[in-house]
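The complex appears here without one of its protein chains, the remainder shown in place.
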Amino acid sequence: MKVIYTDVLVIGGGLAGLRVAIGARRRGHDAIVLSLVPPKRSHSAAAQGGMQASLGNVIKGQGDNEDVHFEDTVRGSDWGADQQVVRMFVNTAPKAVRELAAWGVPWSRVRQGDRDVIINGQKVTITERNEAHGLVAQRDFGGTKKWRTCYVSDGTGHAMLFAVGDQAIASGIPVHERKEAVALIHDGSRCYGAVVRDLVTGELTAYVAKATAIATGGAGRIYRVTTNAVICEGIGAAIALETGVAALGNMEAVQFHPTGIFPAGILVTEGCRGDGGLLRDANGHRFMPDYEPEKKELASRDVVSRRMEEHIRKGNGAKSRFGEHLWLDITLLGRKHIEHNLREVKEICQYFLGIDPAEKWIAVRPAQHYTMGGIRTFHTGQSRTLKGLFAAGEAACWDMHGFNRLGGNSVAETVVAGMIVGEFIADFCESPEGELDIPMALVREAMQAERAKLDALLNGHGPEQADRIKIEMQQIMTDKVGIFRTGADLEEAVDRLQKLLVRSRNIGLRYKVDGPNPELVTAYRTQKMLKVALCVATGALARTESRGAHFREDYPQRDDSVWLKRTLATWKDPSDTLPSLAYEQLDVMSMELPPGWRGYGAKNYVDHPDTPNRASALASLREKMQGADRHAVQAAVMPYEHLLPERFRGRNERIDEKLP
Amino acid sequence: MNTVFHVTDRSVPLSAKARSRWPARLDLLQSGTGLALGLFMWGHMFFVATILLGKDAMWAVARFFEGYFFFGRSLYWLVSLIVAIVFALFITHAALALRKFPASYRQYRTYRDHMAGMKHEDTTLWYWQVVTGFALFFMASVHLYIMMTRPERIGPFGSADRMWSDLMWPLYLIMLFAVEFHGGIGLYRLALKWGWFERGDPDATRRKLRAFKWAITAFFLVLGVATLVAYVKIGIEHAPFYGQPYEPAWVTGGHQP
Partner (left out) sequence: MSDPVSTPALRKLRFHVLRHDPRDATSVPHFQTYEIEEAAGMTLFIALNEIREQIDSSLAFDFVCRAGICGSCGMVINGRPGLACRTLTQDLPADITLAPLPAFELIADLSVNTGKWMRGMSERLETWVHSLQGDPDLRRLEERMDPDLADRIYELDRCVECGCCVAACGTARMREDFVGAVGLNKIARFSLDPRDKRTDNDFYELVGNDDGVFGCMTLLGCQDVCPKDLPLQTQIAFLRRKMARTGLG
C-alpha cells in the first residue's frame, strides 16, 4: 500500500486550491496539491469578466466601499448568504487584488482623463481622476451599484491563475497532476486524507494529512448544456457527500446563463444583446417581446434564460443533431460594429461554429453556469460535521452567494477564501486537534474499499454503459432541473435519476484496462455525479418557493416565512438512492441587512416574522449612532472582524479614504 | 552579485556564480561571420561577373585586387592575404555553425520528420541551409585553397581555363546554387533573428523580407549562371592555349596570342 504523508492535502489546483496551499505553506506547513489536470488548466482560467473588489479607483466606482459591496452581494444572494461571511469577504477582496498585483497580475490600470464608454446603449464621456492614474481599474458588471469589477483585459481568470500558480511553484509546493481523489479517509468524525487514483497508471495511493481541503470547483457537467469545463464534474463534492457525514449545502441553487453557444455551451457575452442583438426562434420570429414587452432581450439573466427555455418547450426551438436551440441574431449590428466592439464574439463564432456572425445567426441556448451550493462549512472553511475537512472556492458552500452569485464575485471568492481558509487550516494544524494519530487500519480499509469498487467495474459484466447513463443524467438535469422548475418535472427527475443510480451500479466496461482508461473514469465518476445530481433535484423538489436562481413555476414567491434556510444534503448509507435533507435556519435577528426587495426583478415575497423586528431594531441603532464612523456602525450592527484571521484584518485604503 | 529575492514564504538568493559570457559572444560571432560572408558574396558575384562586361573589365578587377594600379605591378600575396582572411571567416563561421548541426542521425531524422509534417517554409529553409552549408564546407574549401595558392591564375583566361580545361565548372555550378541559397536564407534569417527592419507589423516585415530574399537569390543565380557560361565559353575557345594569361589590348598594343 502506497501512502504519502503531508500536513495539508489540497484537492484541486484552481485558484482556490492553490491559494489555500500557499497560505498553509507560508505558515510553515507542508502542502501537496492534487489536480486532475495541470493546475494552470483549471477552469478558473476561463473567467474573463473580472473580480469584484471595492477599490473605487475609477470615477464610476467613486464612493464604493465594503458596505456597498456587502449590500450588493446579499441582495444578489436573495438573502440566502451568510452575512458574516459576506462581510469577511468584502473586507478581504481589496487585499486580495493588491496581493495579486504584487504577485504580478497585470491588472488593467486607470488612465487619467476623458474616455468614451457605452452605458445603457448610450455613448457617454467620463473623466478619470489624475490621482487614480495607474491604479487598478474597475469595470461595470451586472447587479452592482458601483463599477467594482477589477479585470485584466479579457483574461482575468487566466492572469490570476498563472500568477498564483507561479507563486505556488516559487514556494516549492508540489502539485501532483493527473491524480484524482476518489474517496476521503475518515472515521465518521475526523478526516485523515484521501484515496487518490493516478489517472495515468490507475494506481491507488493513500494521501494522509492533518488537514484535507477540497477546492475542486463546480459541478456543471451534471448538466448536458453548461459553460463549465469538461472536468467540472463535482467529484470533490461527491466524495465529501459519500462520507455520509459532511453535508452539501444549497445544491439546488444553480445559475444559468442565457447565451451559451450551442451545442458547445461556450459563453458569448451579454454585450451582444446589450448592443441590440435579438433572439429568434426556429421560424426566425423575435419572441422576447411576446414575453417581456418592456425589457425584451434586455431583461435580467435569469428572466431571459427562463423565457428562452419556455419558448423551446413550446416547440419553437430550432432542431439540430445535438438537440434544440434558439438563434442570437447580431447581423443587424453591422460588420463594422461586430468587428470593432464584439471581436471576441466574432472569434468564438469563427473558431467554434465556423460562421461569420455578421452574416449568420448564432445558435444559442441557456447553459448551466455556476454551482452556488457545495460542501457546507463554517466561516473557517472547515466542514461543520467532519473535522479536518475544509473546502474553498466553487466547491464550497461557505456561503457568500446564497441563491445567486454576482458576476465577478466568484473568482474573488476563490482567492479570498483561499487566503482566509489557508490561515485557518494552518491554525488547525498547529492546534491540538490538528495532531494526527494515523489509524492505519482505517487507511487500509479505505484503500481496499476503493480498490474493490474499481475491480468490480473492471471485472463486472453488467449490461449498462457508463456514457449512456451519464448522457441520460445530463439530459434529465437540463430538461427537468433547469431554469424552470415544477413539482411534476422535479418528481420525474428524482425518480429517473434514482433509477439511473441503481442502473449505474450495474455498469459493464467494454475496455477493461486500469491505466489511462477513459471509460473506467466515466464509469466511477458517473456513479458519483448521479448522487450530486440527486442532491440538486431533491433539494429543488423540496424547496417550494422561488429564490435567486432557483425558480419554481408552481411557487413563484420567495417565502422567507418558511424557506429562509439552507438545504443540507447528506448521503447516509452507500446503498441509499436518495440523499437525506435537513435544514439550517438563517437567523434574521443577527442580520446586518434583513430580507427585503432586491431592488430588481419581481417584488414578490413573503416576509419572515422576525424581519420587521430586526428592521426596526437596526433603524433605532443607526439613529442612535448617527454621525458615527461607518465602521463603528457596522461593528455595532453585526460584528465580524474577530472572525477574520489576524493577517487580514484592518481597513482598506482608497483614494478617498486615506489610512493614517 | 548575490541579490536576495523574496517569494511568498522564503527568500531565494539567485545563483551567485556568473555564467560564461561565451554563448553571447559566439552567437554574435556566428551572425557576424555569416553577415560578412553573405555581404562579401554579393560583392564577389559582381566582381566575377565583370567577365560579362568583357575580358578587359575582368582583367582590371583582378589586377585591382593585386594592387597593380597602386604599385604598378601585381602583388599576388595581396590576393592570397584577402583569401586567407575570407578563409578564416569561413572556417570560423563553419565551426560555429557546426554547433547547430544535428548532432546525431537520430536528431537528423527527427528534424526531417518534423519538417515533413509541418510543411513550414522557415523550418524547411533551415534544413536547406544546413545541407548547403555542409556542401560548401567541402566545395568552398577547395575553391578557396586554389584561390589562395594560385592567385596569379585569376584572370579572364586563367579563370576560364580552370573552369573548362581543369574541369571545375561542375563544382562551380553546384557551389553557385549552394552558396546563393545558403547566403540568401542566412541573411534573411539574420534579419529576423535580430529583429531588424521590424517596425510596426513584424508579420508584414517577414513577408517582405521573404519576397526580397527570393528575388535576390534569383537575381544572383541568373547572374552567376550567365557568368559561368561566359567563362566556359572563353574556356572552350582558349583551351588550345591553356595556361597563357590574358593581356588586355591596351597593354599589349592590340597584339593577342
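Note that the chains take the letters A and B in the order they are written out, and that residue 1 is the start of every chain.
Please note the rule applied: a residue touches a chain if its C-beta (ideal position, glycine included) is under 8 Å from a C-beta of that chain, and two chains touch if they have at least 3 such contacts.
Keep in mind the model is a prediction, meaning the values are calculated, not measured.
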Omitted-chain contact residue, chosen from A:G28, A:G63, A:G104 or A:P639: A:G104
Among A:V3, A:I59, A:I126 or A:I169, residue touching the chain not depicted: A:I169
Which residue of B:W126, B:F177 or B:F212 touches the chain not shown here: B:W126
Residue of A:H29, A:H43 or A:R485 touching the missing chain in the full complex: A:H43
Chain not shown, touching residues in chain B: 1, 3-7, 12, 14-15, 18-21, 23-28, 99-100, 102-103, 107, 110-111, 114-120, 122-123, 126, 189, 192-195, 198, 202, 206
Chain not shown, touching residues in chain A: 37-43, 45-46, 95, 97-99, 101-104, 106-111, 133-137, 152-153, 155, 158-159, 162-163, 166-167, 169-170, 175, 177-178, 200-201, 229-231, 263-264, 266-267, 318, 320-322, 327, 329, 331, 348, 351-355, 359-361, 363, 467, 471, 509-511, 513, 515-519, 648, 650-655, 659
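Note that only the chains that are shown with their structure count from here on.
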Centre-to-centre distance between chain B and chain A (centres being mean Cα positions), rounded to whole Å: 64
